[in-house]
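Only one protein chain is missing from this complex, and each of the others stays in its spot.
Read from first to last, the chains carry the letters A, B and C; within each, the first residue is number 1.
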């Protein structure tokens, strides 16, 4: 078993989720490399140390450049805020490190393109953390579509609904609310939530040809958590778009943080000629499935409980009837990434896939400004 | 089209439900007889008149004996309280009338047996209003079982949960609460609710061989609504039993009026070797179906929306996707009763079927007293 | 009780649904007028006679002009195909008859506007059969919004999904498939299905300010059921749009007949500051409700089973726990229409409301052609 020496940038929610996955993948999957938690990097050294102690990192850095420079690191995992993805990734690639990056890839397609060029030129393994592809139910959706079980696809619809910013008292900026500060996040729900929906959608149903979008910022000014000053909110609170896929199917997409009652309601549905399927993150261990080829009187939507060895990833876990949780979308991604290293067939989504998603979110935001249908650049 | 002259006894909830069914069956079903609302009978002449006017009865009687004596009546429908079922049915049969009777058939198996003997001796058409057999989903359950789709049956479980008598202030006796007065109702939930569960169960899964039961009366004294006096409550508030069917399958049954949050939650589930099915009165237009013969990875419980022409009774109604309501369990029963007259193959459940159910409820009540397993008499 | 003499034009699905409602409203609601089924009018006299016999119409007409001319008719109910709504309504209004009209009102807003002007000038009672307003759950949604329980509304989303035209073998034109023939239907799913969604949406959430839409015709040619010739399909098979309401809330709408597994899945959801609600025609007796003001740890979406006397219309029906069906959306509309006659406060949606919906569908179709956001004319 070869070591895979990890240098983690960031110790927030995603730093935690990735680290947990690095710690667990090898107990459940038979892999040729074993992640070694070499170092975590964070600007606040005290917090970084506490994180390292809790999770078992061997060392701490407070400057990502120092981390990237370390010869004992094989892989840089960027779990920091969006505004630093690009510079870290470029440096890491240049240093010949493998690079994993939280989504969305860059602050703009042009940033993302540079990142793609950097990793491709350096020839280093690279991946974006669009983790929902690896919820077993989503992976099975992919399998069913690839097997042709749905036939020609007519419709795709996805939404990602939250409700945590309804109060005008939620600030922008700082540790817990940087996603509301456009200078750190790039955009609002378009890059944060719709990006997930788009990555899954293109994986399942191919490229998107054109979009027309609409965005809104319901709360116009919020206090900055760092400065205490009330400032204009520059992110999109809500975003929706219509789309046409390259294969001729139609789609609706929507994301918001103003949908009372929903915490992380990422749902999608695909309607094909013969069959349809639907998924919902709030019950991520289920896939809804309708097959028109079933006998007429007993046709109905099946609620498939993904807890059996026939289901993707599940043979590695527990027993029929019991579910695994959100965190293992990351565990699976680590397992697949390492399996890609082992086999030489890299796992995806890679940076180029991340760029493809960024082209769509960019077209959505542009279209929301011009009020016109916008062609999506193909990555 | 031949007339079928109806004489209705009772104008309460069930009088209303039956009458509505008599009025509607012929618009939706092609039948050889058409019900004619000749007379309704009730002790309170004023209320009976109002009822007759609202529903279109041609005349009113205040004495059921007068109704039974009328030569222009073909069919006596007994929608009165349980304590008068037997005497009216006996007289009606003797007078050569067809007899329909609300459930349960009699106050005791011995009463019920007399009623069976009376109609069989008279050779008159007879039926008990166990209406739930004719919810399309329940009828389809019967079809699936008869087609052998479930294979050998291992388990049956049913419950009927309500919550309307939790308050100790609910009185007993009188128009709205006669079901709490044992002298009028015979028993509590055993005869009122479990009887429904048992009728369906034996229809779907054959005879019940033996039972062991438990009953409870949570509120020991209630005011009598007629006398104003506080009296001991003699009905069972809750009743549950274990059973063995003749075919070797096991069952649990439960009914109560103390299950907070449930209004009329009649549910059953049948588990067979190959497939299982489940139904719930609160969503009566759906049948849940699991077929182990489905391909492994896409096995799941199907929620069948019974609104298509492949489903029992549905071709007579509206359009795919829209549901019919509770009242049409009665409409279907009328339609099938008339179809039975037309064809000479009488519809069921007939009085003998009603007796079979009464034998089970009687065994449950006896067993609850003795604490022992009790053999069920076969009707 | 005053008679309300009905002249029905059409004996298809909607003729049947309206007639059933006219026959039933008075048994369940206390009203000052009682509908009298005077005449049904259809071009095929034989079929019209059969229909009249089945439903109890006193007479038959084969020319709607004759019907309109009859002095014994108070109300003309237009349940014929869309292409004849306008001329019949204009004539009926001119003859001083009350006019009820199936939706959508006209083939185009200009037709609809003429119809509005005609009934308003004649001062006759008028209503459009947007029946879903009167599903009890939808009516309760209206009440909850009007009581301010949701607070400021941020989002509205609706869809109406069917799957009956996926096969390219489904013809266009003729009795069962006139909805696919643009010369008879006006449009495809936009006028047929989205119109329902829009009527409800504006009733619940006020006027729509602007839209951007997308339509598609998946099957380009279909055989004409009348001529047998293969012809271009001119209706929209699928239609989706983004919208902004006058109150600042955002919306997504979608309708299609290519969503495998859905028969008539009309759903809507409204997200407000304090609470959200959602409805689904496939389980029309339920309303989903989330109230953020509930205590933190027990917050959750409530599935309200509308079967109790606290719920709109329900006190007129059966018992707690049992549901009513689709047909009673029409029964309630008749009851409310008559109550409006009785009280002098006309029930709605009236023709002007119908026009408002037609302005939206028109803007959607125009926008789908131009690819631009389109202002909606206000009725």
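In the analysis below, a contact is a pair of C-beta atoms (placed from the backbone, for glycine too) under 8 Å apart; a residue touches a chain by one contact, two chains touch by 3 or more.
It should be emphasised that the depicted structure is a prediction, and the values quoted were computed from it without experimental measurement.
Within the complete assembly, A:281 is the residue of A:153, A:251 or A:281 that touches the hidden chain.
Across C:167, C:227 or C:303, the residue that sits in touch with the chain not pictured is C:303. Screening B:117, B:183 or B:252 for touch with the missing chain picks out B:252.
The hidden chain makes contact, of the residues C:48, C:89 or C:144, with C:144.
Among the residues B:240, B:264, B:334 or B:360, only B:240 touches the chain that is left out of the figure. In the complete complex, the residue from A:170, A:219 or A:264 that touches the missing chain is A:264. Residues of chain C in contact with the chain left out of this view: 140, 143-144, 287, 289, 291, 294, 296-305, 308, 310-311.
Although one chain is not displayed, its contacts with chain A can still be listed: residues 13, 17, 20, 23, 26-27, 54-55, 162, 164, 262-265, 281-285, 305, 307-308, 317-328.
As for the chain not pictured, it touches chain B at residues 150, 154-155, 157, 159, 161, 163, 166, 212-214, 216, 218, 238, 240-242, 244, 248, 250, 252, 254, 256, 258-262, 271-276, 290, 292, 299, 301, 371-373.
Everything below uses one rule, namely that only the chains that are shown with their structure count from here on.
The pairing of chain B with chain C is characterised as same-residue: of all residue numbers used at this interface, over half are used by both copies. Chain centres here are means of the Cα atoms, and by that rule the chain farthest away from chain A is B.
Chain closest to the overall centre, judged by the mean of its C-alpha atoms against the mean of all protein C-alpha atoms: C. Per-chain CA centroids place chain A at a distance of 55 Å from chain B. Chain A and chain C have CA centres that are 41 Å apart. Between the Cα centres of chain B and chain C there is a gap of 36 Å. Contact of a single residue of chain B with at least two other chains is seen at positions 305, 308.
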